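All protein chains but one are shown at their positions in the complex.
Right, subunit A next:
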Amino acid sequence: MKKRKMEWGLQAFFVGPVFLFFVLILIVPFLLGMYYSLTDWNGIAKTVNWVGLSNFKTLFTDDTGFWQSFIFTTKFTVVGVVLVNIVGFVFAYLLTNALKLRNIMRTVFFMPNVIGGLLLGFIWQFIFIKGFDTIYKLTDWSFFGLAWLGDPTTGFWGIVIVFIWHQAGYLMVIYISSLTNVPKEIVEAAEIDGANRWQMLRSITIPLVMPAVTICLFLAISWSFKIFDINLSLTAGGPYKSTESVAMNIYNEAFQNNRYGLGTAKALLFFVTVAIITLIQVRVTKSKEVEA
């Protein structure tokens, strides 16, 4: 009896403060958001009118912009998640080999992650608009002469490039830690059995780093679905809203169009979607994990 009480006290001592802030910062705003999604609040007025489900009705019947941004974000997520994981894994795979500049390279690849996304976006905006133009004038390669960020396609790929640049380093670190944990004896045994590098990668390394893949996919999916800062600083959704992510569409609805209610309704729908997708992903990749 006494022991149980002690345990409760300890739990409360360690988890309590975090739980309190979690409730204050996440749960309360979330519940408030649910409430506002059923009102027509404009974000300023002192009175809030209850409108029931009409925001959701507008959302499903009369808001093509939202669905366009949804399609954009989905496309971006598919492309971004695959590429950022491949790049992160390739970096990790190369940098677990005994290279001379290994540690420096690891630092360099991780560096973009330390710089904030907003800043990176502005730096890359300059590179795309000014830098690429200068390279084009020097080399005449048509790749650099494209209207970067000026049409939907280059805008899309511009954001993908910066996203990979920003996040690949972080995933690389996770993959590195997982790769160095692949047991030496299995690798040796495979070598003795005459497996080549490709076979080893496919049949030993990849299955054994599946737990890392689960984490990395989860992170990449939630990052790319919620993309906002790079999007804002790089294209601001332009040209003509073709690169507007869902997060940005929600922000604009709530703060620019002053339709806070509709904005929170979108946010709620968005939350449910992202939660379902990531849950499915974690289930699927978890089932692929093996133990050595």
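General remarks:
Convention: contacts are C-beta pairs under 8 Å (C-beta built on N, C-alpha and C of every residue); 3 or more make two chains touch, one makes a residue touch a chain; residues count from 1.
Definition applied: contacts and distances are computed from a predicted model.
Candidate names were "Succinate--CoA ligase [ADP-forming] subunit alpha", "NADH-quinone oxidoreductase subunit H", "ABC transporter substrate-binding protein" or "Fe-S cluster assembly protein SufD", and the UniProt protein name of the unshown chain is "ABC transporter substrate-binding protein".
From the set A:Thr61, A:Asn97 or A:Gln256, the residue in touch with the chain omitted from the display is A:Gln256, counting the whole complex. Of the candidate positions A:Lys3, A:Lys46 or A:Lys184, contact with the unshown chain belongs to A:Lys46. Touch with the chain omitted from the figure is made, among A:Met105, A:Ile129, A:Ile206 or A:Ile277, by A:Ile129.
Listed for subunit A, the residues touching the missing chain in the whole complex are 5, 42-46, 125, 128-130, 147-151, 236-241, 251-253, 255-259.
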